[in-house]
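Just one protein chain is left out here, and the rest sit where they should.
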Amino acid sequence: MQSSLVLQNLLSPPVLFFFLGVLAVLFRSDLEIPSPLPKLFSLYLLMAIGFKGGIELADIGLGSKVLLTIGAAIFMALAVPVLCFYVLRLKLDAANAAAVAASYGSISAVTFITAESFLNVLHLDFDGFMVAALALMESPAIVVGVILAKLYSDKGGDSATLRWREILREAFLNGSVFLLIGSLVIGGLVGAFSAAGVEKMAPFTEKLFYGVLCFFLLDMGLVAAQRLQDLRKAGSFLIGFAVLAPLVNAMFGLGISRLLGLPQGDALLFMVLCASASYIAVPAAMRMTVPEANPSLYISTALGLTFPFNVVVGIPLYLTLVQRFIPVR
Amino acid sequence: MQSSLVLQNLLSPPVLFFFLGVLAVLFRSDLEIPSPLPKLFSLYLLMAIGFKGGIELADIGLGSKVLLTIGAAIFMALAVPVLCFYVLRLKLDAANAAAVAASYGSISAVTFITAESFLNVLHLDFDGFMVAALALMESPAIVVGVILAKLYSDKGGDSATLRWREILREAFLNGSVFLLIGSLVIGGLVGAFSAAGVEKMAPFTEKLFYGVLCFFLLDMGLVAAQRLQDLRKAGSFLIGFAVLAPLVNAMFGLGISRLLGLPQGDALLFMVLCASASYIAVPAAMRMTVPEANPSLYISTALGLTFPFNVVVGIPLYLTLVQRFIPVR
Amino acid sequence: MQSSLVLQNLLSPPVLFFFLGVLAVLFRSDLEIPSPLPKLFSLYLLMAIGFKGGIELADIGLGSKVLLTIGAAIFMALAVPVLCFYVLRLKLDAANAAAVAASYGSISAVTFITAESFLNVLHLDFDGFMVAALALMESPAIVVGVILAKLYSDKGGDSATLRWREILREAFLNGSVFLLIGSLVIGGLVGAFSAAGVEKMAPFTEKLFYGVLCFFLLDMGLVAAQRLQDLRKAGSFLIGFAVLAPLVNAMFGLGISRLLGLPQGDALLFMVLCASASYIAVPAAMRMTVPEANPSLYISTALGLTFPFNVVVGIPLYLTLVQRFIPVR
Amino acid sequence: MQRIDLFVSEREVDRLCRAIREAGAPGWSVMRHVTGSGEGGEISEAMDFSGLGANAHIVVFCEVTQLEPLRQQIHPILGRFGGVGFVSTAERF
Amino acid sequence: MQRIDLFVSEREVDRLCRAIREAGAPGWSVMRHVTGSGEGGEISEAMDFSGLGANAHIVVFCEVTQLEPLRQQIHPILGRFGGVGFVSTAERF
Partner (left out) sequence: MQRIDLFVSEREVDRLCRAIREAGAPGWSVMRHVTGSGEGGEISEAMDFSGLGANAHIVVFCEVTQLEPLRQQIHPILGRFGGVGFVSTAERF
């Protein structure tokens, strides 16, 4: 890993504000970002990233390269939770293993955005359509997780029957998934048909983006640090999993990127999608569909450890690997 | 109606985000914009539009053209509720008829802003002082509504006596009215005396405007769709009223615009003012001054049907009429 | 006092919005900026001002000029509360005198920001490192206040023993102090090591700043006017103190600025730091560490009178003095 | 002691608190952003942006002797603007 | 009359309100953004941004006869998703 990349990442404003949040918790400062401000930031980031992705998608069109990448992304969103599930079953019951596995199959939009910002700062190109991959990787893992939980559930009877309506609603109509996909479609329509619309939205989606990301990461620092304390209770198996799973999943992502011939920037984003774990859509869905699972387990692993790991160490590490194994065009 | 105008409106980001909100309700997504975020957007929009309007008013000054337009606007704000009241009395009791009538006499700032954005996208000019008309049309309809409710109230005695202090306070000191008029005055002062102030505020009032409008319309989509479901209970008379009243009022607006010799852009805005119905200032005022009226009736008609109708169909339709009947300068 | 400066200040958007808030209370409008929106504005302002200050500090470095100014600032933050305490003891008990004194020793970030904006509008230069002085003046006064309260406490025993851990935490880890200092450090790091980071944050910290300040001052107008009504109960001694203390402290600030040879812009900011009283960090800290003191006293004086006095009259008055007594370079 | 629970529209909170003060209650607490359902239909927070608000929950702990004056102040407001009230017994903790 | 106090996750509020309506209660009130602690551990508002939310406090005033139907509707939900409920007596004010 090139130490300069790590340093550059560590000294970027979003990562520094993340650390500030962590420090606030460690020093027991009463700094807080009261609800619903974090929600505002998260809604804004999803809307802006979706909209911008849609515009770029409209530009490029749904060519075979785009479709292949998206297909691979969906494949990973289905395969990763199955893999993780069997590993997690070594120590956890079916419900908890399935819920944690679903998190790791799904993605973290903020990790993705942080990686994009990092690429921007390094002036490395990437394709806007990667946002489509992001959007489409959120839901499949949820469905897989619920199915696994029910298949291996110890209890029979009613609680084991799949309530498909509810599961699909949680997977595809979850507020954050819906807003991201909706904004992507709107961005696509506006990009295709209304140049004036693109231009008028630009200041909003561009100028604020980086600052709001910093604000949101400050809050994530606060929340992750609190969660990290929970994680100690979860035991060393889960702690190990939370660090190794992103590494292994990133390697799969690297392999597939090479197979697909993705350019460097896209390869990094693909790796980040595979490596990141969801702490937004998935917990909300699991709470409803697999209530037997303990939320503090799946939130703490994804948010308390995997998220900081990816944001602080993972992104520059994956980029080092990309620069080593993916040819420059 | 030119179908290209309708399409251009339908494909503008604000309208698309409005639809996204509607879809979220129809598909039963759990997307929500938690309180008080919609209030933040609404405060911002009122402040920004008032401030910008004030600056332009300071530029132009209060000439006879401005005063005439504003006078006509106030006249409409007094006449429309009276007219609507007698129509609504066919089916509603005095309190409900008066409350709904007050909504339609008053205006919807967001509909006005959406129309302005539409004109901007089409590169059609309009005068900034129309914001003054907007600001001054909010209150009179409230006063008229309360007077009508009391005059025709079946109950005599205390409840029928007019509490003028309270009514005027609700009409003129309502938070949103106060902020809009206050920002207009501030914009006027700053525009007249402080070029540096104008320049320093510009990024805030300009760059964010369109994006915040989209966010707010996303929320309006959520709320309007919920309200639409209420409206079914309200019956076909009110549903018909909610679509026909804006059309008829827009026609009056068109006639007056022609009489006054307003340019095309101003004529559209004037029509939109006449056609739109208030779901901010008026409901808040009616809740206090005519508590006998059922809020779900006046909110549902104004917000559930008239607002979407104007934003989606009305604005391009009125513009088609403007282009047909108002001469280009 | 040059009347043109006063006018220019009075007609600046932030001051006008402050008045709008005051008027809303006087006219009993129901305008309100619901919680936590004011917190959002305050977090943003602290973050933006800290970050920008850090960047400029990284630019200049910690030379002797900077260190001397900061040293003088800290000295004032220690001396002012002691002075004020003995004056306040004439009429108040130890706890209340100490709490009010701590407010006046500490600073008001918003007053500082308003002064900066005023300098910007007048195209007068000032040094970015003054933000460091601001950041470092918040805490010492808190510690001094607590010590004074305990030293002179009538009650002996447990309540008079100093709980150092708690006091230091309240003084240095108070959320707003922590965010300001944290953002200053982050700005310093980013300024020193990441040009790309500086550039990407600029739109966020620059473009919104003035508008958010207006919004926040609108809220301050609302709150200050409510507080002013409380102040009447507090009696004429405290009312007099709330106007005279900033004047006297500003004079000390002027003297020190001259001694240090600060340029005009910095001298104004230094005076404003001395003159302003804290209504954010200090009340929160006093509530915990000196609970015997009556919060309505220290909040009302600092926020109800001293803050408006400084923002409306003080800043242009101090600038007139600066222009008279501090040589132009 | 007595515990009174009132549920009214947020618009009426100020009016109600004035009434409670005038009736001589020693204190009260207000929780806003309450949603709910009653005779007047369902109330959500969706119209909050308009200043209409949702409901508020007001709690008053007072002596039995203050019940009657409170009733006289509060009943007319509930009658005019809607809202419900309940009373139960409690002790100082 | 009876007063029922329920504390459940915000995610379950809609489901619970539907159950309360079906059980025939005359009304209910919901307070969101409740934090707390119980058998399921501590619940804070920190995950609010994710849509997971905190807890909600639901209050239902009803007649004694409605207690049983309410119990039948509500107990399964509390059993499946967690949450607690308490009941006490009250009078109309």
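Order of writing sets the labels: A, B, C, D and E. Residues in every chain begin at 1.
The criterion applied here is as follows: a residue touches a chain if its C-beta (ideal position, glycine included) is under 8 Å from a C-beta of that chain, and two chains touch if they have at least 3 such contacts.
What you see is a predicted model; the values in this text were computed from it and never measured.
Trainee: Of the listed residues E:4, E:20 or E:52, which contacts the missing chain in the full complex?
Mentor: E:4
Trainee: May I ask you to list the residues on subunit C that touch the chain which is not drawn?
Mentor: Where subunit C meets the chain not shown: residues 34-36, 38-39, 41-42, 159, 174-176, 219, 222-223, 226, 279-281, 283-284, 287-288, 291, 295-296, 299.
Trainee: Touching the missing chain, which residues of subunit E?
Mentor: Residues in contact with the chain left out: 4-7, 31, 33-39, 55, 57, 71, 74, 84-88.
Trainee: By the contact definition given up top, give the residues of subunit D that touch the hidden chain.
Mentor: 1, 3, 17, 21, 26-33, 59, 61, 88-93
Throughout what follows, only the chains that are shown with their structure count from here on.
Trainee: If more than half of the interface residue numbers appear on both sides, call it same; otherwise different. Which is it for subunit D and subunit E?
Mentor: Under half of the interface numbering overlaps between copies: different.
Trainee: Using each chain's Cα centroid, which is most distant from the centroid of subunit D?
Mentor: Result for max centroid distance from subunit D is chain A.
Trainee: Need the CA-centroid distance for the pair subunit D / subunit E, whole Å please.
Mentor: 20
Trainee: Can you work out the whole-Å distance between the CA centroids of subunit B and subunit C?
Mentor: Taking the mean C-alpha position of each chain, the two centres sit 41 Å apart.
Trainee: Could you list which residues of subunit B touch at least two other chains?
Mentor: 30, 34-36, 39-40, 174-176, 207-208, 284
Trainee: Could you check subunit D for residues that touch two or more other chains and list them?
Mentor: 33, 51
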